[in-house]
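Read the structure below first, then the notes.
The complex appears here minus one protein chain, its other protein chains still in place.
Going by the order they are written in, the chains are A and B; count residues from 1 in each one.
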Amino acid sequence: MSDYKLVFHINENDRWPFTLRSVRNFIRADESHRAVVVANGGAVRSFSQLEADPNRMARIRGLEAEGVDFVVCAVALDERQVKEELIPDYVRVVPAGIVEIAKLQAEGYGYVKA
Amino acid sequence: MSDYKLVFHINENDRWPFTLRSVRNFIRADESHRAVVVANGGAVRSFSQLEADPNRMARIRGLEAEGVDFVVCAVALDERQVKEELIPDYVRVVPAGIVEIAKLQAEGYGYVKA
Partner (left out) sequence: MSDYKLVFHINENDRWPFTLRSVRNFIRADESHRAVVVANGGAVRSFSQLEADPNRMARIRGLEAEGVDFVVCAVALDERQVKEELIPDYVRVVPAGIVEIAKLQAEGYGYVKA
């Protein structure tokens, strides 16, 4: 048995490169692995700069295509005045990222802070 | 069922604002949620500056009044020469914060690093 599940928590924008590499290493290690990335705090700023960092968004989209879920906190978007319309449709917006993190752990996911 | 439980771990003093906002978002999302904040490392310095940051202490006290537990590590207080007498009575001092973090997870709490 190695069908491990992890929630990756990112709350600082400069941790995206490390986080995306960790997620990739995790899901490519075994095809049964499941990963969810929950972004809150300052990490949501990447989504206000879609044009500015197309490489990052391409990596996110690529991982999503490999089965990774990306979740963004609506409270954090609101605090930083990032409009929800800017969030790509393959990213899920939830009312509070912190609740999603609690829910996933209650469902048996392990936790990793980027 | 959404009676989620989280231990919020804070070990850097500048993470208090983010941590307190996360805790507030979590407990206000559902009244059955339970939160414990464990402060160790540099995060205990806030308690040596009670007069200096009354707003922060008021926020901590307000969350405590809403049912959040605040726990401070005695080892970290000692390392930074913060006297235990400075800790308000609504904050619990434990011998080692790290053991409290382990205990809460063993009891079914999820973990969040601020």
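Just so we're on the same page, a contact is a pair of C-beta atoms (placed from the backbone, for glycine too) under 8 Å apart; a residue touches a chain by one contact, two chains touch by 3 or more.
These numbers come from a predicted model, not from an experiment.
Screening B:P17, B:G62 or B:P95 against the full complex identifies B:P95 as the residue touching the chain left out. Interface with the hidden chain, as seen from subunit A, comprises residues 2, 4-6, 18, 22, 25-26, 29-30, 33, 110-114.
Contacts to the hidden chain, counted on subunit B, fall at residues 9, 11, 40-41, 75, 95-96, 98-99, 101-103, 105-106, 111, 113.
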